[in-house]
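Note that one protein chain of the assembly has been removed; the remaining protein chains are unaltered in position.
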Amino acid sequence: MQRILNHPDQVVDEMLKGFVKTHSDIVATTDNPRVIKGANLPADQVGIVTGGGSGHKPAFVGYVGENLCDAVAVGEIFSSPTAVAFLDAFRAADRGKGVACLYGNYSGDNMNVKMAVKMAKKEGIQVKTVVANDDVPSAPKDQLNKRRGVAGEVLMWKVGGAKAATGASLDEVIAAAQKAIDNTRSVGIGLTPCTLPAVGHPNFSIEEGTMEVGIGHHGEPGIEVCPLETAAQMAQRMVDVVVPDLPFASGDEVVVLLSGLGATPVMELYVLYDEVDRLLTEKGIGIHRSYVGDYFTSLEMMGATLTVMKLDSELKELVDMPCYSMGLKQK
Amino acid sequence: MQRILNHPDQVVDEMLKGFVKTHSDIVATTDNPRVIKGANLPADQVGIVTGGGSGHKPAFVGYVGENLCDAVAVGEIFSSPTAVAFLDAFRAADRGKGVACLYGNYSGDNMNVKMAVKMAKKEGIQVKTVVANDDVPSAPKDQLNKRRGVAGEVLMWKVGGAKAATGASLDEVIAAAQKAIDNTRSVGIGLTPCTLPAVGHPNFSIEEGTMEVGIGHHGEPGIEVCPLETAAQMAQRMVDVVVPDLPFASGDEVVVLLSGLGATPVMELYVLYDEVDRLLTEKGIGIHRSYVGDYFTSLEMMGATLTVMKLDSELKELVDMPCYSMGLKQK
Amino acid sequence: MKGFRNAEGKPILLAMVKAIQDNKAYLGEVDGLIGDGDHGMNMNKGFTMFGQRIADRAVSFTQGLDELGTLLFTEIGGSMGPIYGTVFTDMAEAGEDSDIITLEVLASMLAAGLDGLYDIVDARVGDKTLVDTLFPAKDALAQAAVEGKSLAAALEDMKAAALIGRDSTKDMVAKFGRSSRLGERSRGVLDAGATSCYIILTAMADGILALKGA
Partner (left out) sequence: MKGFRNAEGKPILLAMVKAIQDNKAYLGEVDGLIGDGDHGMNMNKGFTMFGQRIADRAVSFTQGLDELGTLLFTEIGGSMGPIYGTVFTDMAEAGEDSDIITLEVLASMLAAGLDGLYDIVDARVGDKTLVDTLFPAKDALAQAAVEGKSLAAALEDMKAAALIGRDSTKDMVAKFGRSSRLGERSRGVLDAGATSCYIILTAMADGILALKGA
């Protein structure tokens, strides 16, 4: 395992120390070492909280920042934060207008958030949740509530954070974030596995010359293993999963987010994006804005996820709002 | 080779197409498909140009943007752009006040820039150059002019671009950029090799359990192969190379740039940064600002480069100036 | 063997810790097949922290279970924090007033643990989770109590039932947790939680059986 580590069990805590030192203009620590909040939370706004396992940089902590998330609960690698961490994040983010907890659909996160929301209620903090479920291959369409949240979470945070910045109420923020994720679909293709530092070897394998279509953000097996394809063919395959599911149709305006899984050279993401852009354009789908880069990774996996979100005028305005975090800066 | 490609020979051109589509708010094409310029070049400023081989994302094209580079010449993977591309970049960047060409010390780039400067002169475009040579392990201190340019180039562009934005003259811009690189030292540690798409297999190897200290940005062998160390030990080793060379001393204020080589999880870069920060602080060196992330990569190599730049009041002001490009956004 | 002194139950806890430590890699592999591979790492981190915290202290069996559950819940998180956190703290609560942990007490503890779990997860027997181990284990203890078996015999019954339960997950299609998206592809491998639950229950049983004079 060719990695930069001290003790694998300490990697999350050490990472957070380095992160806070580097980004002291954007983030601040809290009394809970596993909760990071924004350095300057504007008064009188709905608080935006997220949280999840580590190993997905920039997610989750990289999206704490202006017009994005206000506080984040940080878990072990690929493992939900504790309920206490979520609770402390709610406390850090609440400025009297309630908290929108926008997170991904994993059973650990679901359980811990649920408990944290209960505890927060006892303290008089009102928390409402949106659970991202944008990953198409993770369940059939009639079981939307089983689908995982993947890179679409970034767009959900973008929209939720922007809505909160307009001074909207908790219900309005929740509605906007819910609309964002409801209009978002993703699919991933994995090319190489990843190694958890504390495990020391990959816990699954992808044969050289093949690819795993529909892979999860933690290397969960996908829906199909097929021979490695060209960028053009991969793009076609991803578009064919994502577009019919919502469905996206001619005349729609969308945001496209193409994220690497960690080790794929960003150069190749642009090659893939060029193909995706062409395919969507051919279908009459208008690309209002695109994000290409490492936005939601899985340690050192190779591969990419395609996320498409359909816009209405509200979502467009919110997506276009400036923001400033480690993972996403936009003016 | 588990990569996202169409034809390996076309990867640079395809990447550029995707890049321009994604970042049309920041960059624009030119008549030369291998030259990218800023979307909105402010009138009446010295033009900042760089260029180099591909495979280093965000470098080089990712640093075209506000208060950074104005035009970039793009080469094949790990291979200098043509002289004609450099010339076309000069043409694109020149707004009558001359052009500062800030690039890295590689023999291909040296030759092509030299020829392009000659051709530009014939057209009446005045070009002066600064050649980055921040990579300590690449030659002894008495042969500074043999040292490679590595991630320190990012800080050179930052300073040069900011100086140009102040309305400074060509000589002033050149002086600032030269001062920046003269006060900058870097060292890299490689943990895994990389594979050129057109070659299809790694062209060097790093044994599992070892690391290559002083590795170049193209996988050029370093100065020492030693057993893989902890993050703390790697940090010590890097600091021990970089600090005595300038030398950096107690009381100095510095910028630290810690870049991944491509496939190392960004989480681990923060772990390493935490150690570097501690070591420099112990030496009484003040860290004015730090950058941690994938700023100058080598395809899918694992490993990291440490770059430290000593500041004076001018450099500090220039480093702190806002900028906006794909690779570096700062307010 | 009628029961053991709650106050003297620390060796049982240490046996549970050791069993998880010994199986860290194995649990990671099982979770890697259809999950995300972190099960061994998370369990090991939590149990090891617990082992260190009680190393130089006297703790009773139920105090220890409560501490372990709280630690998992407040410091480990993941799915295991809420799940095993609830199971262990609820087990502790059901037994904490008993100086002697008899078969009846232990059976009621396991039943309370499962009840607590049912409050927070929707999984039931057949859904390919740790419920498939815990449920038959609880039933075996209860049945043995009804039949008036000795604690030692009851623990052997529990181990056998837990093993069958664990193995039953192999042929199931996961309905909850990470693996549930795999549908048919989840068939053919054990469930990670069912496996760790079997390891924990077995270590607990063997720990009790090994208590001198119990």
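As written, the chains take the letters A, B and C, and residue 1 is the first residue of each chain.
The definition used in the following text is that a residue touches a chain if its C-beta (ideal position, glycine included) is under 8 Å from a C-beta of that chain, and two chains touch if they have at least 3 such contacts.
In this text, all values refer to a predicted model and were calculated from it rather than measured experimentally.
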Where does the absent chain make contact, in terms of the chains shown? B
Can you say which of B:47, B:65 or B:81 touches the chain missing from this structure? B:81
Check each of B:22, B:138 or B:259 against the chain that is not shown and name the one that touches it. B:138
Chain not shown: contacting residue from B:112, B:129 or B:264: B:112
Considering the whole complex, not just the chains shown, which residues of subunit B touch the missing one? 9, 53, 75-85, 106-108, 111-112, 114-115, 137-139, 146-148, 196, 198-199, 203-204, 216, 218-221
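Heads up, the rule we're going with is that only the chains that are shown with their structure count from here on.
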The chain whose mean C-alpha position lies nearest the overall protein Cα centroid is chain A
For subunit A versus subunit C, what separation do you get between their C-alpha means, in angstrom? 33
Where the centres are mean C-alpha positions, what is the separation of subunit A from subunit B, in Å? 29
